[in-house]
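With one protein chain removed, the remaining protein chains of the complex are shown where they sit.
Coming up: chain A.
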Amino acid sequence: MSNIPTELRYASTHEWVRSDGDGVFTVGITEHAQDLLGDMVFVDLPDVGDAVTTGDDCAVAESVKAASDIYAPITGEVIEINSQLENSPELVNSDSFGEGWMFKIKADDPTEVEGLMDAESYGTSIADE
């Protein structure tokens, strides 16, 4: 069973969201998702300043097995990306909830995050995968 931190919120497409305060949220992919994808070789991140809408494909994670889209879990503006991933995409595998974060979004509506799954719901949703 994957580690699913209880303080985070989750999208059905396996992105996690952490509140940094002031309407800023950090986004990454879950341990379960990185496990499905396998060893990461490349992460194509959005540009700082990009406006993203919930459900937009805004990044691509490419592993040794396949390339897979990453979706914006909330609507807002990308204000920071994890440039460490450019040279160290393996951080997504080794520390998916920490150093493997992908980008930060300044939410148009911070309450939108409340519509995402909590850890228990996400755990249930991936139980049959």
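Here is the rule we go by: contacts are C-beta pairs under 8 Å (C-beta built on N, C-alpha and C of every residue); 3 or more make two chains touch, one makes a residue touch a chain; residues count from 1.
The rule is short, and it goes like this: contacts and distances are computed from a predicted model.
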Candidate names "Sarcosine oxidase subunit beta", "Pyruvate dehydrogenase E1 component subunit alpha", "BPL/LPL catalytic domain-containing protein" or "Phosphoribosylformylglycinamidine synthase subunit PurQ"; UniProt protein name, chain not shown: "BPL/LPL catalytic domain-containing protein"
Touch criterion as defined above, residue of A:25, A:71, A:101 or A:122 at the omitted chain: A:71
Chain not shown, touching residues in chain A: 12-13, 36-38, 41-42, 44, 55, 57, 60, 62-69, 71, 125, 128-129
